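A single protein chain has been omitted; all remaining protein chains appear in their positions.
Take a look at chain A:
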Amino acid sequence: MAEKSIANSRYIYIHETGKWPSQTVDLHHVVARKSCLRNGVACLSGLVLLLSTYYSLVGKGESLYVPLLYVVIGTLFIMLSRWTLVEKGEKVEYAFDFVVRGCSLRENWLNDVGSYLVQSCCTSLSSHLSSVIIIFSPAFPSSGRSVRRFVPIDKILKPLLNECVTPVTCYWSLALILREEDELMLVFKTLRVDCWLVLLKLVEVGMATTVPKEVSSDIPLLVSAKVLPEGSRARDWCCRDSGEKYHQTLGSELPPFLYSSSVHLQKAKYRA
């Protein structure tokens, strides 16, 4: 299998092509990097609060409520700062698999998180790829158990970008409209840059013929995202042709509404 990778401070993109086990596959992985600084801040805060609790206990004349308060606040702070989209495992992996009809996915190769989108036949692929299946694999963060759902590409009517509003925030989510089903299938509750790549794949295969103007103006990378040749700079990985403006946008942080917080994925039955 041939492998190319591009990395920046937050993500590692790995592209593998080749034959496995006997069919041709084209795999794209986006791996979120673990943040050492965040863990360091959380540990330091915990240590400070523990010391405060200790000294308040040791000190004379102090009531019991003060150290209890320290413990509660400290615990909450540490829990919030350690809260990531998955508790188990150090990385989140989203892979796009190109497989031939009838071939099962390499389940043991993929990690236990996230959803997977398999692209259908597109003109850029060679002729030996005859068909594709779309696979979604929601995971339960607390248990680490993986549940995968196979959805034939023919069943997908349209992908949908939902703009969700809560009393305190807004976010984008990606869902699919399926034939003969009343409910949308949630793919990603909170979109991140890797999920935009998913949507781009759908656009490429013609499933999403239009991207909302709001989205395309706010996320120029979506319009011009391409797989860059080896050796490209990480910050250019999504916006090769988009000009200086977009490079600056992606320089050190994602567009503001791309949250890196949790993705609560739908429960789904495992279907072969």
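Everything below uses one rule, namely that contacts are C-beta pairs under 8 Å (C-beta built on N, C-alpha and C of every residue); 3 or more make two chains touch, one makes a residue touch a chain; residues count from 1.
To be clear about the criterion, contacts and distances are computed from a predicted model.
Q: Report the protein name recorded by UniProt for the chain absent from the figure; options are "Adaptor related protein complex 5 subunit zeta 1", "Vacuolar ATPase assembly protein VMA22", "phosphatidylinositol N-acetylglucosaminyltransferase" or "Exosome complex component RRP41".
A: "phosphatidylinositol N-acetylglucosaminyltransferase"
Q: Across the whole complex, list the residues on chain A that are touched by the chain not included here.
A: Residues 35, 37-38, 41, 81, 163-170, 213-214, 218, 253-254, 256-257, 259-261 of chain A touch the chain absent from view.
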